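All protein chains but one are shown in place.
The block that comes next holds chain A.
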Amino acid sequence: MTVYAPPADTPNADTASARPRTYIEAGYTLRSWLLTTDHKRIAILYMVSITGFFFLGALGAAAVRLELLTPKLDLLSADGYNRAFTLHGVVMVWFFLIPSIPTVFGNFLIPLMIGARDLAFPRLNLLSWYIYVLGGLFTAYVLVAGGVETGWTLYTPLSTKYAPGHTVMAAAAIFVVGFSSILTGLNFIVTIHTLRAPGMTWFRLPIFVWSHYATSVILVLATPVLAMALILLALERALGIGVFDPDLGGDPLLWQHLFWFYSHPAVYIMILPSMGVVTELVTTFSRKRVFGYEFVAFASIAIAIIGFLVWGHHMFVAGQSMYASMVFSFLSFLVAAPSAVKVYNWTATLYKGQLDLRAPLLYAMGFIGLFVFGGLTGLILASLALDVHAHGTAFVVAHFHYIMVGGAVSAYLGALHCWWPKMTGRLYSEFWGRISALLIFFGFNITFFPQYILGWLGMPRRYHSYPPEFQSWEVLSSAGAVMLGVGYLLPLVYLLWSLFYGPRAPANPWGATGLEWRVPSPPPKHNFDEIPVVTWKAYDYPPAREEQG
């Protein structure tokens, strides 16, 4: 079976003159990449570095899962284990989940989707990437120097007084990478406000752009709080200023408030862009307008705003007042409502569509299934008496992996498959794309479903040894992780392959309606020879076309 038909035209040589020069052909030297201000090239720089961090984080997960195969501590040392899951958490959250979709796909697609030639501040965009890399170097230093054993949440006073590892350096890495986020967020907000093409009104924007707008607002408002908290943490550790240390009159819970004030909204930083991606995938591959476009757009904004008010649901058993807990629980239920809207709207979008069951749609449907499950178990955690039991156990690990790995990583991969032809000008193997989507879906469930049960049985998280009766579930989980790992490695192989051997992609391989599909694949350096004038609604698919006003 030859999945890869030899390309009809050989790269570059004779056909190049017929096509406009693509952004990739705009320069071939390393320098032309490292000094580029083209949003598309910067997106590629991000893609390469983020992929590296993803596999670094995966290494930490592999160590954790191997250790947990047996009830006893036998592979790593106790601190070795603690360092492994801290590395895994820090890298996955700050160097993969938060930046991934915005910096890769937001960067590449937002200007194309709104009909602009670049982001509002191209040089700032490049600077953001360098800051990201600098933060990454700090992390690499921590890794080489021995690691940190505080968990990614860095709870005080453990992190300030009792953990011997390189906590200050790790905090510095997070601090630095936060600046990269802030700059990216600012850039997106200004771009979406000022650079929309004529006729591209707010209600003609793709949902992808709406969700990035909402995400950027959170990035800009929440990240500074984290930055401030990290400075306090570093000062406390270095100088003992007594903000968190109870012996000096500080408050050990203050860190948790500051941390979650950022990190709860950060969960939406991780998931809103994914929701944007999934909305695009669902409409594109069912060739139908998003059901309830306005609802879906406003739901993003509602989630972003209410998301700031629920941080206390991480602290139901931390000793905050009972009434505070009740308010936070109520608000958490409230924020779930707009998320539910989205899920039902996606499903309704599929109704009576022309469903093209390719890899991107499979990823999107996988996302929806896992997100529903992760979201509803989130409601369990938002329910006071149930959280009292489930908090701090593997149940929580299962919940956030359903949202962030089942959700955000599936969406990232769905986006990768959908826009790969646009970014690279090459088609990948549909067969292997579907295989990887299925492997990831099933591997994921085998890995993480057992953790719901383990957690409810009373298995705490961050344990290197555990009661032997839990072993069968742990083994099942590790077996699933192998399958999941293979699922994640496959795209690396066939996508790289397609770069060299894949058939050339037409401008619009999926028959989609967005502006980005109206320019050649890959797009020329300045995106549009002439700035388009938009006269149609977003998702202008046939049935919608008739009701056009």
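One rule holds in what follows: a residue touches a chain if its C-beta (ideal position, glycine included) is under 8 Å from a C-beta of that chain, and two chains touch if they have at least 3 such contacts; residues count from 1.
Following the convention adopted for this analysis, contacts and distances are computed from a predicted model.
Undergrad: Hey, which one's the missing chain according to UniProt: "Thiosulfate oxidation carrier complex protein SoxZ", "cytochrome-c oxidase", "Peptidase S24/S26A/S26B, conserved region" or "NADH-quinone oxidoreductase subunit F"?
TA: Checked against "Thiosulfate oxidation carrier complex protein SoxZ", "cytochrome-c oxidase", "Peptidase S24/S26A/S26B, conserved region" or "NADH-quinone oxidoreductase subunit F": the hidden chain maps to "cytochrome-c oxidase".
Undergrad: Given that one chain is not shown, which residue among A:Gly52, A:Pro224, A:Gly240 or A:Gly292 touches it?
TA: Of these options, the touching residue for the absent chain is A:Gly292.
Undergrad: With respect to the chain omitted from the figure, which of A:Tyr130, A:Trp202 or A:Tyr344 is a touching residue?
TA: From the options A:Tyr130, A:Trp202 or A:Tyr344, the contact with the absent chain belongs to A:Tyr344.
Undergrad: Can you work out which residue in A:Gly353, A:Gly407 or A:Gly443 touches the chain that's missing from view?
TA: A:Gly353
Undergrad: Could you tell which one of A:Val144, A:Leu239 or A:Met322 touches the chain left off the display?
TA: Reading the full complex, the residue touching the unseen chain is A:Met322.
Undergrad: Just one of A:Tyr130, A:Tyr162 or A:Trp202 touches the chain that is missing; which is it?
TA: Hidden-chain contact among the options goes to A:Tyr162.
Undergrad: For chain A, which positions touch the chain that isn't shown here?
TA: 73, 78-79, 82, 149-151, 153, 155, 157-158, 161-163, 246-247, 249, 252-253, 286, 288-295, 316-319, 322, 325-326, 329-330, 333, 336-338, 340-341, 343-345, 347-348, 350-357, 365, 368-369, 372-373, 376-377, 379-380, 382-386, 388-389, 391-393, 453, 456-458, 460-467, 469-470, 472-473, 543-544, 547
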